[in-house]
Structure formats: C-alpha cells, structure tokens
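Here we show just some of the chains, and they stay where they sit in the whole.
Which chain is which? They are A and B, in the order written, and residues in each are numbered from 1.
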Amino acid sequence: MSSDERPPEFRVDLARAGRTNVPEVIFGASKTRAQIESIASRLYAGAGFALATRVAPADGAALAASLPDARYFERAQVLQCGALPRSGQRVAVACAGTSDLPVAEEAARTLDAFGHDVGEYYDVGVAGVHRVLAVRDELDACRAVIVVAGMEGALPSVVAGLIRAPVIAVPTSVGYGASFNGLAALLAMLNSCAPGVCVVNIDNGFGSACVAHKFLSATA
Amino acid sequence: MSSDERPPEFRVDLARAGRTNVPEVIFGASKTRAQIESIASRLYAGAGFALATRVAPADGAALAASLPDARYFERAQVLQCGALPRSGQRVAVACAGTSDLPVAEEAARTLDAFGHDVGEYYDVGVAGVHRVLAVRDELDACRAVIVVAGMEGALPSVVAGLIRAPVIAVPTSVGYGASFNGLAALLAMLNSCAPGVCVVNIDNGFGSACVAHKFLSATA
C-alpha cells in the first residue's frame, strides 16, 4: 500500500455533546471491529462514555471484552462503554411484536445509555387494540413515547390519540410486498390523523432516542 | 360532423347481471348528461334497474327529474332508477369523518340499491379509538364491514382486529403532502397486520360495495 493509501484518521468530535446535547455516537454498520475499537477508546478516554450502534454480534462480544467499562446488547446490536448521568425521566418504547424488536431495542438501549428510564411495551399492536388500552395510563405517565411499527405503521396514530405524551414514530422495514421495505409504514406515520406525531427514518431507533433525549435535555 | 364522426352506440350488456351477479353500472365521470340518460333508460327498460355513479349534482338533479323511478343522492353522487330486491342482509360502512363521506356514501348507496341494509358509522377514527370500541358489537353483527379511510389508512386494521365480520378497505385520496393522493392509505391497507382485510382502488366506494354484494350473493 502506497503512502496515499493510508486510511484517513477518524476525527473524534468531543465538543459535539456540548454543542448539540448529543455526543458523537459510532455507526458501526460500515466500520471494522478495529475501527470501532479505536474510536470508542478515544471517545471513552475523552468523555468517559462511548456508544456504538449496528454492531454485529461477533464484533460486539469481542469489543465488550476488550473495551473498558463495556457491555454489548445483542438484540439491540448496541455497544456501550460507561453511561451518561441518570435523568430520572421516563420514556416508553412500544411496538407490536418480535419483528420490530431490534429497532425498538436500539431505541431503548440508547435512551438508557443517555441516562433515561425506559418502559418497554413490546406486544401492543393495532390488531389487538385492547393491549394498547391496557397500558394507556402507563404510557400517559411518560415524558415521551417512541412507537416502533412496520407493515401498515398504524400504531403511532392509535397511541397518540390516547395520551398526552408526545409520540415519536419509527417506521421499520418489517413486512414484504407492498411494504416496500418500510415505505408504507413511513408514509402512514407522516399522514397520521392524530396531531403531534413526529417521524424519523426507517429503522432509525437510535434517531428516535436522540429526539426524545434532546427534548428532555432542553427542558432540564 | 362527417359520417365517420358519428359517436359509436353504447352497447348495453343486460346479460352481465346473470353472468357476474353485478349488473352493468354507469360510470358517470366521463359521460355527458345525454349519454347517461340514454344508457340508464335502456338499462331500466331492460331490467327495471339502473345505477350511475360519479354523476355531478347539476346532471343528477336533472336526470332524477327526467328518468323514471329515479332518485339522486348528491353527497354520494349516485343516481338510481328502481332497485334490486331486498336481501335482508346488513353491511356496515365506517369512516372517520366528513372528508371521507363522499366515498363512504357511494358505497352505502350502491349497497342499498343492490338490496342490502346499510349501517352507517361515519365518525369512527383511529385517533379516537373509543368511538370504534363503542360500536364494536354493531359492526360485529354485520355480514361485512366496508372501512373507508384516507391519510394513514389505519382504521381497517383496528376494525379487523376487533370483529368477526370481514373488512373491505377503501383508501381515499383525502390528505395532502405525503399522502400522495391516497397512496399512503392504499399501502397501509395492503400491509394490514390484521388478517382478512381486502382492498379496492383509491376512492372506489362503488367497488367495495360490489365485493360485499358478490360475497353475499354467492352465499344466498
């Protein structure tokens, strides 16, 4: 490899947390295990905290063993070193079932790492609306509710019509055929007839946690 | 106008009702008042029944006055001459509010003209799911439920998860922006997580009534 082929150094932005309330987080999907380790080490050394999402199980287990103060959450594919201070505020994460779990867990683990309490409601679907009603009061007591749904993406509308807490909707690519990899759920959520629903990208559990975190932090 | 400019004669298919259980019905949107009158007259003369959809109010009022045994329903834009025999069977038509009414009414008036009893439930939306629950037993007592919805198109999933009757979903072009003229609702309905939902074209209230009618007739 010639000198112009040296990989460029990843610049770590330790000022981002102060500037935007969200620290730099590693998107693991396009990085090697060595790259994740290097960046996480530097972030943890600088701020006592590092988080990486979309880390594959084999990498996650190895990194949890080698990095300081580290845990790996396989279902969420999240790697965490250290944690931010507890906020004492509660956010719910809701979805209809097992297919949406990876995205819901990415949101939940990010919220927890950012210091918030998380309520997990993982079997509330529109096709059995009694289950949603059964947890209505618990959802209503949270500061925000992240609703994760694939297929027809109808759950955010139902939840938002029942509670005072704001709803952050996360479409997932769960489905087939005319779900078009999450497009159907995304469009449904953007067209919610219940006012006060906001939306993030398909499968973006991490992003939904950031939205909740920024709102909670802005009001601290 | 030269001879090759004579409008071709509309062929009236009186055998269709016997062959397919659905009589020939006039799609008024692309026809002149005179054309509707001519075809309706021939259909009524042959079978004692004629139905036209998408008839504009000015035309509808005039035709209701000139055609035999005729009534015009403005909100549904439906013109009816005579009626088919009563079946004694009941079909519900449900939607969330006033915007979806023209499509819901097209379905309701077609069902009524075809001889079925119609239950109208026009203020049941997903953003206020208690209203759906309040009429659950009434919907469940019908032979079929036509659910009309625009925007996120979530109502059919909620209804189908609550009742034994089959759900025929009609997406409408109600909405703006990312509703893409009904595409969002259409995709949502096709991806319903509640099994047993079938779908017709955007704004096709008439078509949904035909689906119900064919099922009810096939079982008579």
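What we mean here is this: a residue touches a chain if its C-beta (ideal position, glycine included) is under 8 Å from a C-beta of that chain, and two chains touch if they have at least 3 such contacts.
These figures come from a predicted structure and were not determined experimentally.
Here 2 copies sit in place, and the number of copies making up the whole complex of this structure is 8.
Definition applied: only the chains that are shown with their structure count from here on.
Subunit A maps onto subunit B through a rotation of 180°, based on Cα atoms and reported in steps of 5.
For the pair subunit A and subunit B, the distance between C-alpha centroids works out to 43 Å. Of all residues in subunit B, only 96, 125-129, 132-133, 151-154, 157-158, 160-162, 175, 177-180, 183-185, 187-194 touch subunit A in the complex they form.
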